[in-house]
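Note sheet for the following structure.
Omission of a single protein chain aside, the complex is shown with its protein chains in their original locations.
Our next item is subunit A:
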Amino acid sequence: MSARRIGRDKGTLSFTFDGRPYKGREGDTIASALLANGVKVVGRSFKYHRPRGIWGAWSEEPNALVDVTVGGHSTPNLRATTEYLRDRMAVRSVNASPSAVADRHGYLDRFARFLPAGFYYKTFLWPDWHLFEPRIRAMAGLGRVDPQNHPAADNPFINAHCDVLVVGAGPAGLAAAMSASAAGKSVVLVDDHAEAGGSLLQRDAEIDGVPGPQWAADCVAALQAAGQRVLLRATAYGIYDHNLACIWQRRDWAPDAQWRIRAKQIIVAAGAIERPLVFPDNDRPGVMSADAALFYLKRHDILVGDRIVLATNNDGAYAVAAALQKAGAKVIVADTRKSFAAEIARGLQVKQGVAVEAVHGTNGVEAVTVGGMRLEADCLLVSGGYTPTVHLFCQALGKLRFDEAIAAFLPGNPVPGMTVIGAANGTFGLAALLAEAHSAGDGAGEPPRSAGDEPPFRIEPAWPAGGAKGRQWIDFQNDVTLKDVELAARENFRSVEHLKRYTTLGMATDQGKTSNMNGLAAMAAITGRTIAETGTTTYRPPFTPVPLTVVAGRRRGELFNPMRRLALENAHRAAGAAFREYGGWLRPAWFGSGSAFDEIQREARQSRETVGILDGSPLGKIEVMGPDAGALVDFNSYNTISTLKPGRIRYGFMLTENGVVYDDGVVAKVADDHYIVSCSSGHVAGVTMRLEEWRQDRFDPARVVVHNSTPQWATLTATGPNSKKLLAELGLGIDLSDEALPHMAFAEGRFQDAPARVARVSFTGDRSYEISVPTGRARALLAAMAEIGWGLDAVLLGSEALLLLRAEKGYLIAGKDTDGTTMPHDLGVSGPRDKRQGEYVGKRSLFTEEAMRDDRKQFVGLTVDGREPLATGAHGAETNSGKRRSLGYVTSSYFSPTLQRPIALGLIERGQSRMGEEVEIFHLGEIRRARITAPCAYDPEGARLNG
């Protein structure tokens, strides 16, 4: 026989495991449903492909990992013990082919003695490990990722805060939450099960006169009635700085959520995990945690065997034996201890002072040899003691102490803002635990009372030691045996951190929940140290594996780094725009359905002939206002700005304190106490922050304010010979004569019923006007300009044509035509450096040894023969005695439709003193010759600015 369901209700949910159909109940986990159907082998071990059965009942499970397909979505490596069964679920064992019970790599186990820890790295050194790695990785592994599964980025983050966060809704957690709630605190209670109660759901107990499960349900109802939050199926998996808890909440009604709860106090009542005893073949299917057997009996009506041997070293497992016997199984307890309190063994068949010597059977338990005697059995339950779940405490940098009395590591030092209670704190008795929890919650009133006397918990450790016979498993999931620990000790990997990394002990997806204690105890015994001296490895989040979709939340795909969108995006789309990203903005790159090259050439050519209309809304519009506005703007600029007359505009650079050009742009002086800094669109946030920093650091913040109004204004640019005509017909109420509004002037008017700002600046070299209106008027302005433009043969300009037009003029783009070393004098602008008095950002850096070198890379134009433009990024090269050296590089390169030849800009060493010289341009093995020229290739006199 094997495990079976003793209840009459076999369930109506259909599911398959390795292709075979089964039935399960609502409320089953995959593991309980498999047990109910008598499935013994649920997977194959990671390395040796040993058949494995279900060991545990919840998140500690090392063996039962499965790939699950439900509703068309596959998820690999889920723990069968923590996944609830759903109708029409397809479950597949991992690391097994074709099925868990008949795995074609099962033969590997026969070679186990040749495959100790570190075997692969020692053996497959020659000629190269990487030759062998793919096949070895394919043989040892876990589930399969479904490449078709692209889960939607729809997992929300939910932020919350509370006075008290209680982790674990067992008796301790519930009592603490009730107590804190009664003390008037805001409480969040989380538990990863679907039902509150923890051990009360399987251990018989009575609290405050009602059965344990009833008391738990009453507590939850009372907490909710008091307005407290109870999150079930929610795993607190990580504790981060300043008491932030991250919680993965499973939700059936919506995509899973990540809660980020900041709590004044975190009460950890996470319970304890039963650990295995270590004996030969202790990993066989049918060898199971005693506590898990009770869990399946009480919660799922499953009897794990009819003839059960229960091996223990402690008192805790006797209640399990009694419950199983009562349910109809024949139970023999094999206690490693020679003496124990007689009352716990009443009514049970017990063998004293015996250990398990052999487990018979491969795909299931057939018999067990205990104390030299063979006992026929179909199930071997094991209890090696309880390991308190101190993970969250240790993540919060708590230190552990080893308690000999209960053979467990317990919280050792107080951690501010955190309290550990109940079994997680080594308090196993119900009465003591309720009192401790009540006092942790705040202690007002009386603690809940449990019925009956409890004998104290007693355990005699039966730690694994060296020199043992057979293969005794320490870590089931990563296939680490006692011999591997001995090998590690022999090769001097004796620190637990080395042990872990050398043998992979505790490095599997269960993170050693059942194996770490036995592993370090074995190492302690082998090296003659105490367990306390040997210590534990470092605990890190997450407590259990958390899907990356939950960690990433909605910050994926388009929302990972959202692009900024233009108010006129739809209008541009309707006009046939092809969009690209520029400095974080999604902007029209060109219009029309022809080839990009043709459309860009057409737009550029036509705007030089008639008028181009461009959406320049992302251009910076940072307002600086107040009596000290001029001084702040001056300090931040390489060029003095405040000497302008109101209504005039100046071009200049903004430097970093390192003297490097951070941005270029124009500043309009609206009035003595009002400036508008129009920086490049990709630098708006940065420039605003710089202005703000100096404002607060150096100026009286009451006398100057900085406000980024970029998103409030839409800006459309008219550029080209017909631009003035177009503006005139817009009727903005502005005198457009060149006397009133010359190049580099600013005026305010009205567009329809809204304010309008006009800046006569040019990034194309042609007469241009930038018209800004409140964003809400953007559509109306575009419509008006398009209508007027119809009669003027206007063209819509995308960003690419603009980039081309400005390159013809040699106008630079900061960050494209400059790099992290470029100073203003490298761009040929040395007036302020030579003459400007007073302080400005970056000034001292312009006079360092480095800044004064005469071999700096300087901004130049580059011309080549033929019609093929130079490659952007190609290096200027110099060959000296056979060695090639970079002289700089090409920063911008286009084919000019106006000049009918390639144009290019670049940063070339000593470029400004090499005008007319030829330089080799090296790109992908090819060399072309280019002539160094001034950056401006078109209309150097600037006549077209007024054309």
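Convention: a contact is a pair of C-beta atoms (placed from the backbone, for glycine too) under 8 Å apart; a residue touches a chain by one contact, two chains touch by 3 or more; residues count from 1.
The rule is simple: contacts and distances are computed from a predicted model.
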Candidate names "Phenylacetate-CoA oxygenase, PaaI subunit", "Iron-regulated ABC transporter ATPase subunit SufC", "NADH-quinone oxidoreductase subunit H" or "Sarcosine oxidase subunit delta"; UniProt protein name, chain not shown: "Sarcosine oxidase subunit delta"
Of A:E26, A:D598, A:D700 or A:E868, the residue in touch with the unshown chain: A:D700
Options A:D128, A:E849 or A:E941, residue touching the unrepresented chain: A:E849
Where the unshown chain meets subunit A, residue by residue: 240-242, 244, 260, 262, 657-658, 689, 692-693, 696-697, 700-701, 839, 843-845, 847-849
